[in-house]
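Everything on this sheet refers to the single structure shown next.
A single protein chain has been omitted; all remaining protein chains appear in their positions.
Letters A, B and C mark the chains in the order given here, with residues in each chain numbered from 1 onward.
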């Protein structure tokens, strides 16, 4: 381990047959690890023979390295003086000057604009991307534009109270940061920075299963009444998930588990894929050619973007019958199901109380299935087909939020809390902790202004009489109700 | 008071601790006044140590200075020769050449285009701005585009009579200038210039509570049959409002009081805010930072644009029960409620006759709550849920009028009069009195052409059979009627 | 009369007090005529002291000069050598090279594009203009785009027969040239050129009341079976109209009279107005200033474009009761009413058989009232409220036709013939007779292709089962039927 390598020596080991990489000054022989890397061999081969630290660091929480590599794979250290001088890659659009003062940014669009210039191309591509033609991503926001507000007059609107509760926990505002992955890709403050910003506003945070920091790091400086959820992508190797759950169970700040259901397999995020291809330094065998050889063509084997590589190991076989009981064995925390997109599934969830305590209506920010409905549609479907769901479960929504009016509209339709995903990451990318603060500040101010102008003082006071959803209602599902048969099937299985 | 200061001496007093400003050649020590300025300290600090006359004058009516400052705060005069030569500020886009002849402008779009070039950036930002994404501002106009006209043939249309009545007073045309503030910002002719233009056409004018001239100045040259309303923003300090009402009660030209309800707190007008930030000469503490310190983050404390500063002192606690009786004590003039946006509130107003004589359906030109419905929606809602309102109250509308056809469509739907806000200010900005005249002339001509081509001779002859509102009707609120419970509650409180 | 003037001498007489103009080489003193010119004094004053021939000729049919001026007003001739060399005016965009071969133009858009380059600016402005925002002009075409066709298969479509009848007269195709005025403005072939093109296709032509050629000139070379209508704008001075009717009654080629009802007063055609202002060579007193002086502000007095000047003398007082009996006294030709835009008026027309034999559903090409419905809406209204109208009257439509599919859609909805207005003028402007021929050829070919692909052999075989009007039907008037009261009123007046 004491051996010191010259960068030139390391550089020779850049093949599948002998693959070395430098991480944090140490040299690792990862030849044997190539085939078991959750993100695939290609992503490592791109960096074979080089210092991979800058690529590796922002997307791996501490501890992963030690988990995955055996001590003997570290074969020495690199002579730092021999490493090539870091030059900003050509495709990097990071500006030399920093962002403007956060308080000059007036809305979430402006924050996104600043972040787009501040973060590097890989982060931008990962955050901005959505599946296929990004239709659902765009529709997520447009559907809010189609809902009108109905302000009442002669209402005392001096006071305005955004406080709310989630699963019995008090929030300063009915807003949560959705479990978006890879925060350090955009800013070194990372997920802990998001937590710090949330603390000041009483906003909730759901920690991504693919966070670039450990849960322990993220909740370390939480205030006593700060509320966190933890997102679970159940792994094929259930032991890994069980080990994580054991760690989560020990963290008091984490109040519930969010089981992600809207992305059992990755969507096709072309911007992310494209960036990955452009960034390829060496000619990597492309997915399609391999596929042909193996006679099982499947793009999921291809060299993918950041998004796709995160799915490695995710279990696509979850079911009501198997997964919920398994989860009950490994945690006593309340369960929230994320990614419901039909009233049928919302109804099924309501049959699974008391273990299931809440549901998140979400199309994964338009990143899973393009053409999937926005959460507003699912809210309207539930109101139409099975409004009793709102009495049995807490319902949260995310996707497409850009204004306080959007938040208020979702609350009027029955949501208990409203999530922001990309918006929080753009805030982080624009200005770190201060950027997320500015994002929350703007949403808080806009929401309050909206409630005051509606003539409503508290979140509980909001309701459907304050909105006109006529246009959206003409777009939602209108098929026959199948709830009777769903209930019958459910009972038969008991 | 006889002391003469050098500009350089004045310039030293540019801090919160010692703040002098020059106004109309006199030097004022406003250090003590900073905390009580209705528009906030920051707006003064921007001008500390300087000649503030050019900023101050167009947005303050005469008399305000004397009201607010004590004689001893005037500490001398400035030596004019020592003041820096007035240089047009960089952000000012005022052209050196004047506007084209008003009679060459064929429609309201062209007038706005000319005004945009003629007025300075602050005026433009204040007039043009609307809240958030300006969706309601845009929709205000688009909804008129979606209504079709149904012209009848074989009607004698030689004569066309635009005369109308409002609260028993005869108008030359069913058009009023809505209570838009700060007219002198756009042109020195100011609100009195608007009054002069209205006089020639028999148009009505509602004087803004925040006019840049006094009501007395504005009505000074009115013709005997000219009709004015006066807009009231009830102040937290009710004494101020009562004093104003006492002044208004003495002015015969003012026939009614318009109580504004659609903007109890200011909307978020980003263009106005943005202009304010850009205009900041000195580093002013930003709103968000202060907010954090005080732990009560609220953008309403931030350094705001012209629009926000006007709201200082406005009472957000008005209610049916308290405000109307208070008003009755201080004026015998008929009351018109402005800013109703739902059929429910229109219905409630109709229960408050005879004190309430009219209502103005308005979303404040899209400047209050973005996503609020256009007045056309509220007209359609009233027709659908409680058409009897039209028999009990006079209904006026404003927002989005750009063509005579828009006016005729609103009249067909039951409006007694139709207001123009920005359009009058753009007219003023484009050419002073002549510009407002041209605006009214165009609307008068277009309205007459429209009525003739519909085959209708008088305003009273217009009705819903002359329009096709099918498309707009598919967008309006469709929820259950709550009028029974509103009526019950109202009676219970009697 | 033998006197020969120098151009310089003529040029001195360029005022209201002494106004001379040169026409076809002769010098006229028109000072006394200024006040009685149907198109207004201003349009003459613009040309005072100059050779007006080029302006005068293309918009006045022969004979008008002699009608309007007394022999003694011709005071001599001009010495041609002294006239300034004709220079193409700066605003003229006429290209030096001619148009491409007509057979290379594939559709009506391409023909319009070529014509736009070929005709001078005045002609372009007059043809292209429509009222206000040109919303109705645009909607006229868009509504056809919203109607889908329903092609049937396994139909023998070898033969396709476009022949049709109108009022018992056989047409080669169910297409007519609508009564568009001022054809010689676009091309010297003028209305006679349109007639020549129609002859080859069996298309019908309705001669404009404001044609730039006399009816006698236009029908001179008609084939024996060629069908013409003549459009009447009833004049305030009915003697003029009666004299014209007497002339028309003598022309065998003219089979019916079209009484125009959709433009009793002119719409506001801003492009036309704007061109007129720009073309003003001398400072002409503007409309608005005069209006103020006279205290009866009315834009209709203003210096107007070609379109407005044509309306001079038109009677806006026509009614069912007075006008139809008057017309019956002066002609035995069948009457067709043009410009009906509601089912109510179509129904009323159907009560006035047998004198009224047909109706033209038209919004005057969007040139009268902006926001007026397209003819397709009126067709759908009639089908919905009073389909019996189709049995009592022949129904024609115009406005927005750009494709053969548009024609077939209108025929499917019940139209007996379909008119093109601007399209014929663009054809003429692009290539004279050949351009109109190409226009008709394209529409004929496209209509046949459409019918063949629908599987329909004859015009009579078309019907509503071949189209899907679902989208348009969601836009049409949906108010209560008032036909019972219309019928009652009609009978009461008998």
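What we mean here is this: contacts are C-beta pairs under 8 Å (C-beta built on N, C-alpha and C of every residue); 3 or more make two chains touch, one makes a residue touch a chain.
Everything quoted here is computed from the prediction, not taken from an experiment.
Visitor: Mind giving the shown chains that are in contact with the missing chain?
Guide: Result for the missing chain's touching partners among shown chains: A, C.
Visitor: Among C:17, C:156, C:332 or C:484, choose the residue that contacts the chain missing from this document, as touch is defined above.
Guide: C:156
Visitor: Using the touch definition up top, pick the residue from C:199, C:403 or C:422 that touches the left-out chain.
Guide: C:403
Visitor: From the listed residues A:244, A:318, A:333 or A:379, report the one that touches the chain absent from this view.
Guide: Answering carefully, the residue with contact to the hidden chain is A:318.
Visitor: Which one touches the absent chain: C:205, C:444 or C:475?
Guide: Among C:205, C:444 or C:475, only C:444 touches the chain that is not shown.
Visitor: Where does chain C touch the missing chain, residue by residue?
Guide: 101-104, 106-107, 145, 147-158, 200-201, 403, 405, 409, 437-438, 441-442, 444-446, 448-450, 452-454, 464-465, 468, 470-471, 473-474
Visitor: Please identify, in ascending order, the residues of chain A that touch the omitted chain?
Guide: 132-133, 135, 261-268, 270, 273-274, 277, 286-289, 291-292, 297-300, 302, 316-320, 323, 337, 339-342, 344-345, 348, 363, 368-373, 377, 474-479, 482
Basically, only the chains that are shown with their structure count from here on.
Visitor: So what shape is it, when you link every pair of chains that touch: line, ring, star, complete or other?
Guide: Graph shape, chains as nodes and touching pairs as edges: a line.
Visitor: Counting residue numbers used by both copies over all numbers at the interface, does the chain B-chain C contact come out same (over half shared) or different (under half)?
Guide: Mostly different residues: under half of the interface numbers shared.
Visitor: How many angstrom lie between the centres of chain B and chain C, each centre taken as the mean Cα position?
Guide: So the centre of chain B lies 45 Å away from the centre of chain C.
Visitor: Measuring from the mean C-alpha position of chain A to the mean C-alpha position of chain C, what distance in angstrom results?
Guide: The separation of the two C-alpha centroids amounts to 63 Å.
Visitor: So which stretches of chain C touch two or more other chains?
Guide: Within chain C, no residue contacts more than one other chain.
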